[in-house]
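Take this structure first; my questions come after.
Note that one protein chain of the assembly has been removed; the remaining protein chains are unaltered in position.
We call the chains A and B, going by the order they appear; numbering starts again at 1 in every chain.
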Amino acid sequence: MSEVFDILTSAGLWAAVLRIATPLIFGTLGALLCERSGVLNLGIEGIMTFGAMIGWLAVYNGADLWTGLLVAAICGGIFGFLHSVLTVTLGLSQHVSGLGVTLFASSFSYYVFRLMVPVAGTPPTVEPFQPVDIPLLTSLPFFGDAFFSQTAPTYVAIVTAVVLAYVIFRTPLGLAIRMTGENPHAAEAQGINPLAVRYGCVIAGSALMGVAGAFLTLSAFNSFFPTMVQGRGWICIALVVFASWKPSRALLGALLFSFFDGFQVRLQTVLSGSVPYQLFLMMPYILSIAALAFMARHARVPQALMKPFRRGER
Amino acid sequence: MTEVALEIRSVSKRFGRIVANDNISLSVGKGEIVALLGENGAGKTTLMNILFGHYVPDQGSVTVLGQELPHGSPRAAIQAGVGMVHQHFSLAPNLTVLENVMTGTQNLWSVRSETAKAREKLLALSERFGLQVSPEARLGDLSVGEQQRVEILKALYNDARILVLDEPTAVLTNIEAARMFATLKDMARQGLSLIFISHKLDEVMATADRIFVLRDGKSVAERKVGDTNKAELAELMVGRQVTRPVRDASNPGSVVFQAENISIIRDGIERLKSVGFYLREGEILGVIGVSGNGQADLAQLLSGTARRNGGTMNIFGEAVGDLSVAQTIALGIGRIPEDRNHEGAIGEMAIWENAILERLGEYSSKGFVDRKKGMAFAKRVVDEFDVRGGGPSSRTRLLSGGNMQKMILGRNLVEPKRILVAAQPARGLDEGAVAAVHERILEARRKGAAVLLISEDLDEVMALADRIQAIVGGRLSPPVQAEKTDSRQLGLMMSGEWSGVEEADAL
Partner (left out) sequence: MRFERREQRSLALLLVTPLLAVILALALSGFLIALAGASPFEAYWNILKGAFGSRLSATETLTRSAPLILTGLAAATAFRARLWNIGAEGQFYLGAIAAAAASSQLFGDMPGLFQIPLLFIAGALAGMCLLLVPLWLRLRYSVDEVVTTLLLNFVAILFVSMLIDTVLKDPLAFGWPQSVSVSDEAMLPKLLSRSRLHLGLVVAIVLAVIIYFVQARTVFGLNSRAAGLNASAAVFAGVPLARTLVFVAMISGGFAGLAGAIEVMGVQGYVTTELSPGYGYSGIVVAMLANLNPVGVVFAAVFVATMFVGADGMSRAMDIPSYIADVTVALSLLAMLVAIFFTQYRIRR
């Protein structure tokens, strides 16, 4: 038991929680924005992979880190545009198009990466984001190390959640997005173009997914390797349900989830030998499934989610 | 006529080979109530969708208060002062009343929703027109009548000068409808122009100042309400003499089905509250009521898809538990579901597959489908029930609503049935198809079937049923004899007033 206590009181755990949570926050917010407008975006896994690759590649070729994130966001948006053409304009199955986008975006990342970076024994690296020194706060005992020694994108993620919550619930645009996700015909009857709203949300949401991926290669790690996203995208999709489509709860969900993840990693080292490490690695996925089962019945799903909107067709 | 508020000039619209609107012109004055009368498929809804910018017309123009509207822009229509109350409400059940009303009323790029101001304006409007709502209520928690109020308020909130109502009474009881028409007249007195779309002659005669009749996409007549009568309008609307079949005197046989104290709870809501009714051979029991009062569960009870929470059922004198679909088919119960496209048929499957799907047991052996036998059955259905638009192997989607309904009737009635459950059998059909469907139901009755007819159309129930019960909020009224009642009494019963009705001969 004392090991558990040690883990919980180590600043390292709490610092790790925020670090692990950051890509999940970006990804979940991105998926949430898409779904609020009525589009499920299963392209997330591939878009994150591409964001991780292209952000890293930009920095590797001399761009600064923020430009790397921006490039990842733009490329994410382009894949979002592709998903929109398929699901919004053509009204195709959002499940299958999303998987198609994931397969395409991830294989395309590997292709570009192989093409641009010659095979080498040790993967090439870049200089990643460094923790930001916040006056006073960072120097606090324990709390400084635990919560105020993060890289800048982590703080951006938290601010994004707050901004998105405000936009969705407090602005006319947010109301238009919610209406489009609930009943696009009603939105149209009020002079809103549901197709434009969906395009906008999917593109913006996918841009966030791109940033989520780039965080992995530009802050959490410093190199790119295939399959590095490791199902984080799918976990984000599950977190959206867990969050009942609310940004504040998405933030909370991602943090809670990362807490368990950070905790299990540390528990693993304590218990190493006696329990196979794979059991610990399974936990995030099993937790996500459990969260889905727990929340699916209670959540108020956007009524028009996964329903294509065609003018004059009900 | 006073100042012209709206003018539609020679509008035409074609969908594929179908001409939905053919050179239609129409005008509405300020403070005037105009009715647009026509059957389903006459082109009324298309015309209003053009007016509102949902559709782009192939030719023609729309002028509102002297200013021509650009085509295909709902936003421009709203700004010019056109408001629309859709038949299927354009509302989001998960949002609040205020949110529903506010959507799209502010510049989308403003940084803050002006909720307090909007709330004030909504309450002022609701006061002025006597349309009570609570702004913070979640829309999905409201009754249908209240939702319609929200839909009207939404149009008024946008400063509508011209209000279009698409079949506004389809979901209301007569009493609610009467109240709504009073509100509409009040609005007209306050200077609003109103167009309401309907195929109900009574309400058109009672409410409108002028009437435009549409038929097959063409404008066939314009009448002042004082210069016409129901008979003329009916003929103009239908264009030919359609006589609905007449029910001959009833001669009920023995009781084949009896239900007592049936309760059904679904999704945590008590849909049927201790209801009782019985069916007799050669007799039609009509259940009248506004949709959403428990009809779906009542129909499911005899269709084999309901699970009871209480009560007893007797079929042919024997007590039975919850029926499965297979049991209902085996017992000889015919089933016409409420929603053709949703429950009655699978559009992407062939007609023959839809014809035998519910009795696959008979049309298969050792797990293999007997295609030849199924095709033969489907051919009988198509021939004997005059299904036009496709043969047994065509895709069902290609059939029109009326022909799809004939196919559904046919698969049930090609072989005589002892019990028939028909839920909203004529909903959304044109006059010719309605007559055909009614004739088939009466024929089943003549052959001795006990029929449960569930309908929200008063005329339909009065024309077909021998006994009538009203359904309100999951409760059934006592039965009344059709000959001993009238639409006024049935209207009262539909709104839950049934103390003192004269009960039909109790068993």
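Going forward, a residue touches a chain if its C-beta (ideal position, glycine included) is under 8 Å from a C-beta of that chain, and two chains touch if they have at least 3 such contacts.
Here the structure is a predicted model, which is why all the values come from computation and not from measurement.
Residue-wise, the contact with the chain that is not shown comes from B:Val325, picked out of B:Val19, B:Leu65, B:Val144 or B:Val325. The chain omitted from view is touched by exactly one of B:Glu358, B:Glu443 or B:Asp459, namely B:Glu358. Against the chain not displayed here, chain B makes contact via residues 15-16, 303-305, 324-326, 329, 335, 337, 342-349, 353, 357-358, 360, 364, 367-369, 371, 398.
Summarising the interface, chain A meets the missing chain with residues 42, 82, 86, 90-93, 95-97, 99-101, 103-104, 106-108, 110-111, 114-115, 230-231, 234-235, 237-238, 241, 276, 278-279, 281-282, 285-286, 288-289, 292-293, 296-297, 310-311.
The rule we apply is simple: only the chains that are shown with their structure count from here on.
If you average the Cα atoms of chain A and of chain B, the two centres end up 45 Å apart.
The touching residues of chain B, when paired with chain A in their complex, are 49, 52, 54-55, 74-75, 78-79, 84, 86, 88-95, 99-100, 102-113, 154, 158. For chain A in complex with chain B, the touching residues are 170-176, 178-179, 182-183, 185-192, 300, 302-303, 311-312, 314.
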